[in-house]
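A short write-up of the structure that comes next.
For this view, one protein chain was removed and the others were kept in their places.
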């Protein structure tokens, strides 16, 4: 682990290129990594495959990437709060894979945990099962859901030490700790950056070994 | 949720009967729920199926249940620190299912999470794969490992509020938060019992909804 | 009854289904209102699928916390004894059967307890969010909705819209009555004051079985 992983937003966004698969943390705009997203919008990086819980609202966080047509494929559980997502999907401009929220979380976790997949009852008998393997375990049917990984994960952290240890506050945790485990490069946008040792080891929710770079969200 | 779940060790052990499947938290004797175990030894409850990481040492925690021949079947990852376990296994008195530690953790988690199983590369090409389904996902083989559940989980918590919210300290977390999700009845032996509201919601590692009863470990 | 009065009536009746100690997830819209009518002496724990239990009342104006929203993105509070967690753990709670009751709306429900509430092909495709997991995992699934939509029945012989899950609904509560999903079909157990069984059946495509012990809905 590098001892100080803090870089500028520009350095971070220089790593993001057209066509990449990117995970972005947050839930309905609640603490998306907005500085990083704004810089992505400014850079105009395009043809992204985006993995996120939702597409927020048109003018907030992730929503801007959709409105600005930078996303080619979206994997999410909910798009209802951003009409533009539905419009682009219906117009055939945006490919959308809708995934049940619990399955999305578990697929990302599997990607981070080196699992080949998980068996879930969610989606059995619905359109979600289309094209998927059904496996019967002890008399009950489950869908085999495959792991998800990304080239880059952009997450947020409430308190982040310079080695990348993260503490999330309140409802900002959501998908962030999962995405931190499931990408080749993990960049955290920190509300507050502190020295190594300032976070109690019991309070660390994402150990620094998962984090490659830190940018200040201030 | 009951508002005050605190009961006596005797009331707790009254719920444990011959032949039950029991999970016990802890790692090599580090914070096994020793008061509950000692009471089980005293009660002499037998023919148990025990799910635990290990069988500790002969005179510590879980180890005593083995020495006292109260366990009929054991599911664990490691038995090397308690010679009596190996002796009973070799003598055909104790059935032992050895499970890789990461697989054991994940199987218990799957039991708590309503998953039908997980696919792991661990154990492929070894005796662990005997009798199990191998599933190929995108060109790589994985073992289908099934969920584990118990009738009762006996766990430890460092700080427990009266509604059952648990904070674990340091290395005492291990299997406890997983087992808390995967049993019909969950009893936590608490180092310290506090009032509801005294644990910061960010610090709760096992929400009280998983905990049925609390006994004092003091 | 007017729409808003209907909603209040339905929410009040749903609230009576909740037992002391229940862990409950309330869907967006009408189901959220249920929290306002929890009976005296009953304490429930509300689960918010974005990552916590212990949803409290809305914050006072000016006291909104950007770190603390519910699954609908609205500012909320957390009660003492609540707990935060990540999305995987949130759905471990849901899928693992640790939610006692989930209350949600429906576009269609049918005789087998199949539920459709997440999309209308070509029109509305908001995504299933956490709904599929909730109705698959919760111990009891209560559909709380208006009995009909623009006069058309929503309780059908067989759902026509894409399903949220199969055979998942336990109870249907509308402004007209309370219907239990059983192996034999839909059993009308309670009927709203002033209505006849024929009124309810006429507003229902599925064949209703009338309970021997049919009661008047009280809220």
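Lettered A, B and C in written order, each chain numbered from 1.
Here is the rule we go by: contacts are C-beta pairs under 8 Å (C-beta built on N, C-alpha and C of every residue); 3 or more make two chains touch, one makes a residue touch a chain.
As the structure is a prediction and not an experimental result, all values here were calculated from the model.
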Point to revise | Among the chains presented, those that the missing one touches | key: A, B
Study note, to complete from the structure: Missing-chain contact, candidates B:49, B:70 or B:120, resolves to B:120
Check your understanding: So which of B:41, B:98 or B:137 would be touching the chain we can't see?
Key -> B:98
Revision key, fill the gap. Residues on chain A facing the left-out chain by the touch rule are 1-3, 109, 112-115, 161, 163, 165, 181-182, 196-197, 201-202, 204, 207-210
Check your understanding: Which chain B residues would touch the chain omitted from the figure, given the whole complex?
Key -> 27-31, 53-54, 76-81, 86, 89-90, 98, 100-106, 108-109, 120-128, 158, 168-178, 205
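Methods note: only the chains that are shown with their structure count from here on.
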Study note, to complete from the structure: chain A to chain C, mean C-alpha position gap in Å, rounds to 29
Review point. In angstrom, rounded to a whole number, how far apart do the mean CA points of chain A and chain B lie?
Key: 32
Check your understanding: Mind pulling the chain A residues that touch 2 or more other chains?
Key -> 106, 120-121, 168-170
Exercise for review: Enumerate the residues of chain C that touch no fewer than two other chains.
Suggested key: 52, 78, 84-85, 91, 94-95, 136-137
